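In this view, the complex is presented without one of its protein chains, the others remaining in place.
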Amino acid sequence: MKKSMLKKIGILMSAVMCVSLAGGCGKSAGSSESQETGNDQETNSSQDASSANADAAENDEEGSAPAEGEVTITWLNHYQEAGKQAWVEKCKEVFEEKYPNVTLNIETVGADSYTTILQTKLASDDAPAIFDLASNYDLSVYDEAGHLADLTGQPCLERVDSDLLLEGQIDGVQKGIPIEITGYGVFYNEEVFAENGVEIPTTLSEMQAVCETLSANGVQPFAAPFAEQWAFRYYLRAISDITCLMPDHSWNESKMDKTSTFSEDEKFQEAVETYFSFHEYWGEDPFGTSWEDAQAMVANKEAAMCIHGSWAVDGFLSHNPDCQIGVFPMPVSEDAKDTIMIKEPGQQLVLYNNGDAAQMEAAYDLYNTIYSEECMSAYAEEAHQMPSVVGSYNMLPALKTIVEYPADSSFMEAGITRTMTSEYEDILMEILINHSMGESFDMDGFCQEADAAFAAVE
Amino acid sequence: MKHRKFTPGDVVVVLLTLAAIVVFVIPLYLAVITAFKSKPELSKSVLAWPEGLYLENFKEGMRRSDFFHSLRNSVLVTFPSVILIVLCASMSGYSVARHAQKTAALRLLDKMYLASLMIPFQILMIPVYRIYKSLNLLNSLPGMVLMLTGTSIAYASFLYVGFVKSIPREIEESAYMDGCSEIKTFWLITFPLLKPISATVAALHVMWLWNDFNISIILLQKEMVRTITVKQFYFFGQYTAEYGLAFAAAIVSMIPVVTCFAFMQKYIVNGIAAGAVKS
Partner (left out) sequence: MKKKMTKYLFVIPGFCFFAFAMLIPFVMGINIAFTNWDGVATEYRYIGLKNFVDIFKDARIRTPFYNTLEFALIGTVVSNVVSLCLAMLINSKFGKLKSVARTIFFIPVCFSSVLTAFLWKFLYREFISDLFGVKNLLGNPSWVIPAIVIIGVWNGAGINMLIYLSGLKNIPMELYEAARADGANVFQQFTRVTLPLLMPAFSVCVTLTLTSWLKEFATTLSATGGGPGGASRTVSIYVYENLYKYYKAGYGQAVSFLFSLCLIVIGLCVSSFFRKREVEL
């Protein structure tokens, strides 16, 4: 009895050892980047059976000495959608074919953990060669730390829409380039509009009338995804960007450095009033509606409209591939001239400022490849986005509407402080949400609370 | 025995159990039907019975998560860690339970383990990554085992401490009388008596480590070494989510752990109560 017990423990122990050793085979060359060999299948859409991959891992371990001049660079991204992944794959394929001595290592992480991982990697000297940042503010933080490479003089700059290039410049030096144009406005289900006999509104009262008709016909006018703060904010931004930010490009800054207050800002208060004047059209339970719910509602004709960004189009289609989605700018006044399409630069790809010349060269090559028309058309067609590189692409109709919207009635938010920093924005949106839950809106209370909260931030 | 009369108390117990089962099953039912729906179907109605047996989610979910390969990774990190945890934690739990009263160092250790449970993992992330980078342990499954074990020892020891106390000392003392060393006594006498709690610790940690996300996401960044749990999050994009695929992949990846639990149950149930203590 005793012996068998000891034996069992012995077996257990050796099992542990064996398994940990076997696990060792999975250990790849890891951080010593130059040791990577080409047989690494870093793609999650890889069709290989597990055994093939396992073999690759084992070959990796033995690691044939890298050939002279071989370089491996890493692209850290958060593109989990199937369409965007197909595009990333395409870029890798085009790039590796063109530069056979460079291996592109793609690391895809969740959008939620992206910043965390990026910051962890940077803090540990394991920076990716190429990654993306959301806004010029992020860019300035990373630039100040010396992480970003200068893009001046890169051939791809000439291919990008010149308005967009204002974005990505820090003190006049190009540090990033937006990969896409996004637009935001009112996305609507065209069939619902047609069935209810309503037209695209161009003034506020026409908008009110559209909502009135739709509710009378039993259709919820707006799908309001207010359970998610990031989706909520477009309901105000679609208005306040036109009335506050367009005439005063430093509007966001003036609020953050406290040189102006909400209490004294009549235009802003007007924008908030306009936003809230639609509250009866948000449906029964806007704060219990998530972004996924809202997409489903518009796609399945339960609701007619949703104020959101252009990436929404792909989302609606995923819920109902047959739905017809259109877009129009949100009216902000009784003057149709004020009805302006908002366009903004999308996320920017940036290069990590690496001391290693060979790595840098490979990174620049990759950058120019991504911003080539070939890769960008994959971005338009596979990922359903609006590329920043000028060209004629096969795009979804609603996206075409945005891109081709006349320049004199568009507001391109490039090169300005488009939004407040996350902290200020969270504060403002939270207070706005808390004031928007009732039937009436206490404007003075809202402004005072927001001013006080802003003043408390360092 | 066979036709025991049901007392009103028994009826209440059965009814309550059934009610609890219903409450627990509804979300599970939802998870299963979601896995059988395409996205357009799901967006029309979440609760309705699936229109047909839509297996595409399972196929696509398994393909996109590179199922068998990531399953292998999950197995290779989870089970060795759990074995290590049970071995190390049972020993230290035992030592603390039996000697802490007289040994200040063990009391301190006990408090330190408890304290460590309160530390949110976020603040350890950057230091851990730095250590792993410098030791070249990133993207390695043994490195992952090390981390998972290290972060679980405290909890597991804590579980053991209480239960070791419920085992009468006399049993061990009679073994000492027979001239057994403490190490031998522990492995031959005490450890087998700890079977129910060991099974509990093992079952819990199989679940947790299998589902670990925080640690794997930073230590395992290459596709090659990613676990099935991390791969599941591929179905949650920045702006949209593929629930059907996510639940299909989750359900399939749950099979090994649920089987493991079903197996462990026997030990949890037939442990000490089976008579070891009474004899």
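Each chain gets a letter, A and B, in the order it is written, and its residues are counted from 1.
The definition used in the following text is that a residue touches a chain if its C-beta (ideal position, glycine included) is under 8 Å from a C-beta of that chain, and two chains touch if they have at least 3 such contacts.
Small disclaimer: the values here were computed from a predicted structure and weren't measured.
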(request) Sort through B:Ser38, B:Asn57, B:Ser74 or B:Ser95 and give me the one touching the missing partner chain. (result) B:Ser95
(message) For the chain not shown, which residue from B:Pro40, B:Gly61, B:Pro80 or B:Pro196 touches it across the whole complex?
(response) B:Pro196
(request) May I ask you to list the residues on chain B that touch the chain which is not drawn? (result) 9-10, 13-14, 16-18, 20-21, 24-28, 30-31, 34, 46-47, 84, 87-89, 91-92, 94-96, 98-99, 103, 105-106, 109, 111-120, 122-124, 126-128, 130-131, 146-147, 149-151, 153-155, 157-159, 161-163, 165-169, 181-183, 186, 196-197, 199-200, 203-204, 207, 210-211, 213, 229, 232-233, 236, 241, 243, 246-247, 250, 254, 257-258, 261-262, 265, 268-269, 271-273, 277-278
(message) To test your reading of the contact rule: which positions on chain A touch the chain that is missing from view?
(response) 112, 115-116, 119, 122-123, 141-142, 144-147, 226-229, 284-290, 293, 421-423, 426-427, 430-431, 433-434, 437, 453, 456-458
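Keep in mind that, in the parts below, only the chains that are shown with their structure count from here on.
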(request) Please report how many Å separate the Cα centroid of chain A from that of chain B, as a whole number. (result) 35
(message) Give the list of chain A residues in touch with chain B in this complex.
(response) 2, 5-6, 9, 12-13, 15-16, 19-20, 22-24, 26-28, 30-32, 40-50, 53-54, 56-57, 60, 78-82, 84, 105, 107-113, 116-117, 119-121, 123-126, 291-292, 295-296, 299-300, 311-312, 314-315, 318-321
(message) Show me the residue ranges of chain B that touch chain A in the complex, using the header's touch definition.
(response) 39-40, 43-44, 63-69, 71-73, 76-77, 79-80, 83-84, 87, 125-126, 129-130, 133, 136-143, 145, 187-188, 192, 217-218, 221-225, 231, 233-243
